[in-house]
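Every protein chain but one is kept in place in this view of the complex.
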Amino acid sequence: MSLFLHLLNPHSRLDSPIHRLAARIKLAAALAIIAATLLCPPTAASFLLIPAGLLVMVAALSRIPPLFILRRLLLLEPLVLGVALLSLLQPNGGQIFVLLATRSTLCLLTMILLSNTTPFSALLGIMRACRIPALLITTLALLYRYLFVLAEEAERMTRARASRTFVPRHRRNWRTSASVASQLFIRATERAQRVYSAMCSRGWQ
Amino acid sequence: MTLSVSPELASPASAQPAIEVRKLSFHYSPTAAALRDISFAIAPGECVGLIGPNGAGKSTLLFHLNGLLPERPSNADGPVLISGQPLTPANLPAIRRQVGLLFQDPNDQLFCPTVFEDVAFGPQQLGLTAAQIAARVRSALAQVHLDGFESRAPHHLSTGEKRRVCLAGILACEPAILVLDEPTSNLDPRSRRELKALLQQIPTTKLIATHDLDLVAELCSRVLILNHGQLVAEGPTIPLLSNERLMLQHDLECPHVLRHLHPH
Partner (left out) sequence: MHIPDGLLNTRVAATTTALSAAGLAFALRHARLHLPPRRVPLLGLAAAFVFAAQMLNFPVAPGISGHLIGGVLAAALLGPSAAVIVISAVLIIQCFLFADGGLTALGANILNMALIGGVGGWSLYALLIRLRRDLFGRIFAAIAASWISTVLAAVACAGEVASSGKVSWMAIFPMLAGIHMLIGIGEGLITALVLLMIVKTHPDLLGLTLPTESTVASPARARLAPLLVFGLLISIGLALFVAPFACPWPDGLEKTAAILGLNHHEVKPLLAAPAPDYHPRIPGLTSAPLAIALAGAAGTMLVFAVSWLLAKALVPKVPVPATTA
């Protein structure tokens, strides 16, 4: 499970020309690429080569290991392909499928590059500047911060229970996972109380 | 290795105690008394240790010093006075500016996505300008020897680093009094040494609640012993901590540091 967490954005603090760009620019560029990719009419499909080339260039400049990008892409592709395959059941399906798959993949690549070249706190800063309600920003910030803490706790609990499980049975696994989840929630509420105290101690009102 | 020997380390500059507690009692529930009739005073500049077994009420007492407890404070003058000011709802913001409380679990106190934002949290609440905030963050991080950590994410830090960031976050508010809850728990020997050296350098009034009796012997001039919610002993560090009978009576023991110096 901690595999996921390490996949999160381990490269977001590398040093590269892309990383050094302001977050605003990267976000705007990502939005522009996604919009261009999705709005490109099917008849002018070859224009998709432009965003594709751009993304490959960005990937190269960002110094993110290409294997990492590929692995992330492959992790998410099945979902895209699965639904896209359904388009084959239509007349002209082949063309629709190829276009769909290409567009979705390009958008995926855009978001993967964005998340791995921009620290999340920078994205939060942009949201704050866009006057997104403070309650949502605080929730996102705390979610990001405590995600790892809770996931580590979950891992520890699962491991502790696994070391006392001698005969693995599906039903027992369900009860284990459910009890880990219930413990997680209780700990989350208790920690929320302590975080509140910590915030108040430093003057929060 | 330095030992605080003289009980008169406290600077006599101001006659007003930094912290004064008069007959403080607290109940979590009608049947369970957490604190009973606690009274003590700490002079400005003093470093005092608060020791006692688990469940004695140390954390509960600390939470009273910056108004986290009681949850619904009365408007009347309470049993706690900080620099002569009674703790009332009206005074709460001012008191919280003066008293910096370091929590036991740095994960509870380090709640922002980056180190900079977290250390900047306190100054932000104080209403400082961006430039002032940045200056405070820089100097606070320098004080705890974490220069350059501004953009780091908390989950990548070690426990010792997290604790130092929390300390920086408090120092950035420039409090007059530092109250620390188990500052050396879960630290490896090197981090513990670094933190101890840090605390020695900070001249503000300090109240340290801890199980680390060696730390108390090395840093504190005076000690308060809490057991079952009551203040059972108070006095200069070395004589009190060397009193084996007293220590064992309250589920404590003489620190190794003193046993080495005063073999019984």
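Letters A and B mark the chains as written, and numbering starts fresh at 1 in each.
Here, contacts are C-beta pairs under 8 Å (C-beta built on N, C-alpha and C of every residue); 3 or more make two chains touch, one makes a residue touch a chain.
The shown structure was predicted, so the numbers you read here are calculated from the model rather than taken from an experiment.
One chain is not displayed; in the complete assembly it touches the shown chains A. The missing chain, though absent from the display, is touched by one residue of A:L14, A:A29 or A:M199; that residue is A:M199. Residues of chain A that touch the chain left out of view are 1, 4, 7-9, 30-31, 34, 37-39, 72, 76, 79-80, 83-84, 86-87, 89-91, 93, 96, 100, 103-104, 107-108, 111-112, 114-115, 120, 123, 133, 135-136, 138-147, 149-151, 153-154, 158, 170, 173-175, 177-186, 188-189, 191-193, 195-196, 199, 205.
Criterion: only the chains that are shown with their structure count from here on.
If you check the complex, the residues on chain B that touch chain A are 63, 66, 68, 93, 96-97, 100-101, 103, 105, 107-114, 117, 121-122, 125-126, 151, 153-155, 169-170, 173. Remark: chain A residues 13, 119-121, 124, 141-142, 144-146, 148-149, 191, 194-195, 197-205 touch chain B in the complex.
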